[in-house]
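I have a structure I would like to understand better, so I am pasting it below and will then ask my questions one at a time.
Yeah, one chain of the complex is gone here, protein chain that is, but the others are all in their spots.
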Amino acid sequence: MSTRASTSFFSLRRILIIAQNTVTQLVRMKVFYFLAPIALLFVGIQFFDLIWYQGAETLQPEQELRMHKNICLGTMMVFSSMFGIVATALLIPGDIEDRTLYTILCKPVPRLDYLVGKLLGVMAVIFIAMVVMDVLLVATLHFRTEQKLVEVTEYMKKIGYPEEDLAAGRAEIAAHGPTLILQYGVMAHFLKASVIAAVALLISTFSTSTIFTIATSAMVWIIGAFQSVAREGLFTDPFFGEDPNMAERIVSTFVTLVFPDFKLFESIADGAVRAEEVLHTDMAQLGGFAALYIGIYVVLSWFVFSDKEF
Amino acid sequence: MSDVPAVEAKNLVKDFKGAFKGKKVRAVKNVSFQIAPGEVYGLIGPNGSGKSTTMKAVLGLVAPTSGSTSIFGRNSLKVDSRNEVGFLPENPYFYKHLTAAETVRFYGKLCGMRGRKLKERIGELLELVGLQDARDRRLKGFSKGMLQRIGLAQAMVQDPRLLVLDEPTAGVDPTGSREIRDLILELKNRGITVFLCSHLLEQVQQVCDRVGIIHQGVLVNEGRLDDLIAVENRTELILENASESLLDQIRTLVDVTHQAEVVSEGNARTTLEDLFLRETMSDAKEQAASK
Partner (left out) sequence: MRRFKTIRNLIVIAAVLAGTGYLRMPREQKFTQDLRERKIAHPQIDSEIWSEMGQTSLAGAFGGLRSVMASFMSVGAYDHFENNDWYELEKDYDVITALDPYNSFYWDSGGWHLGWNAASWAKRNQDFSPAKRQLFEMEYLEKGDAFYWKGLKYNPKSEKLYYEMGAMWSNEFKRPDLERAAEAFKMVRYSRNPVYRRRYLFTVSRITGREIEAYDEMMRLMQDGPIHFSVPKFRVLSVILGSNPELPDGVLRPQIHQVFQTKELAYRDLYNYRARIKYDGYYAGNIDQLMKQLIDELKVPDSLNPFVTEPMRPLYPSVWREELEKRDADAIID
């Protein structure tokens, strides 16, 4: 007697099975080896002072820590976004070419489950990689922050800071170390990478070549970085204003409506690096936008993929 | 036995966009057939005849332009219909990063199997297809025959009532082909319906109950194998240890009736495959004995 599998429209269990398989596939492709040079970079920048570093008396420790965070977070952002594009772009065409897709779709697996499972798998690998990089970042930043705190404390005592102000001075430096707010920056980059992976998923469902998928997704990544410029133009200059440059307005409208606003994610990450007060509610809103983007792209992917023939 | 056919195609038509702009190619032209539960049905035809397209339509991988296909009464395009189906594609590739056991486990999980039942089923299937020694080897290092066998294992993981096999013995050596053939016969004995496509006619002849011949998208002939290939007005009689005098008597009897004639006589022939197997298997047995 054959097993009657659940053939509901959406099965979390099936999605997780496909996601787990995707993770195993990517891990056994040794994608995590790239973490070795990144670890070297994160540890290596510990030993670089700013070239015009003049010591604690100029109170530049803050800037050193910022630069450390900028480089590390920038690396994490570039890696996670690129990986999101390339890994997703290769997955579905790879399955079609290898015909593994046939055997999967001939099991009671709705196409939506397959798509969501693949995307979740990529997101899981990005997440794991970012956790590893984050641990490295926190460790190296902690070490450097402690060094700077010692330097600054010595200097403050030397110039006669009152006792009650020493703690506040130290706290200002410590705020640029590994804090919860910095983790918000890491999370923002993860969410951005997830959105760009969902874009790549959508494009791969109708693209005929992997290179086209990668190139187009990269274009979306770039255009998404200045979607906010186009959008603000629309809000500040009404569409039918006094002297509309129609071509510009049309392009701005198109960019604003169609492309995601990646600036939101970058702004949160930048703010986190500068130790600005990023709130839980900011992260909740950002998560909401990410979920919306991903949801839209997944639904559209399913729409295209559902009647695709193999 | 249920009245619902295991597979039914009704007036199936499938068009594809041709190489030239706007020109359609009709790959399948109004094909209709039924496969009864427990039957082994072979769909044969030359390359490009529409066999694979018909098979894909039955599996729901392509949508018919018109007409319909169903599996045990369920529309092929519905996901529900795939509960009962196991599919082995032509030249199958699976995820190379998985081991044999992991591959079967993956497909078993997709079918809703879990826990001990799945674990036992994996062991059972790997033994059935002769891959128990390679269960922890990654598919990357598998030969074509081994891939074919793991393909069979994943196709059968959820114990489906229907198996669809596309060129199951293509590129497989005679030993492997024989094993697959024997397996198909065993499945038939268990009451599992098998729908296979092949252009290796001799092998189709060995296993199929019914056969459909498709050519340029049209089902040109269909029926029970014995009925199709029987030469109506000829009878074959094979004797063992017949003496010369007995043979003379039979020849005389035929001459006397004036209704029939002896068309040919001579030693019955084995097949090249049987000879190959006899030689290779006896060689393997000798080597094993000498060790």
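Letters A and B name the chains as they come in the text, with residue numbers starting at 1 for each one.
Simple rule for what comes next: a residue touches a chain if its C-beta (ideal position, glycine included) is under 8 Å from a C-beta of that chain, and two chains touch if they have at least 3 such contacts.
Since the model is a prediction, treat every value here as computed from it, not as a measurement.
From the options A:I96, A:A124 or A:V304, the residue with contact to the unseen chain in the full assembly is A:V304. Touching residues on chain A toward the chain that is not drawn are 50-52, 59-60, 62-63, 66-67, 70-71, 74, 77-78, 159-162, 165, 168-169, 192, 202, 206, 221-222, 225-226, 228-229, 231-232, 234-235, 256-258, 261-271, 273-274, 276-278, 282, 285, 289, 292, 296, 299-300, 303-304, 307.
Keep this in mind: only the chains that are shown with their structure count from here on.
Across the complex, chain A is touched by residues 56, 59-63, 79-80, 82-87, 89, 91-95, 97-98, 102, 106-107, 109-113, 151, 154-155, 158-161, 164 of chain B. By the touch criterion stated above, chain A contacts chain B in their complex at residues 1-7, 14, 17-18, 21, 24-25, 28-29, 98-100, 102-110, 307, 309-310.
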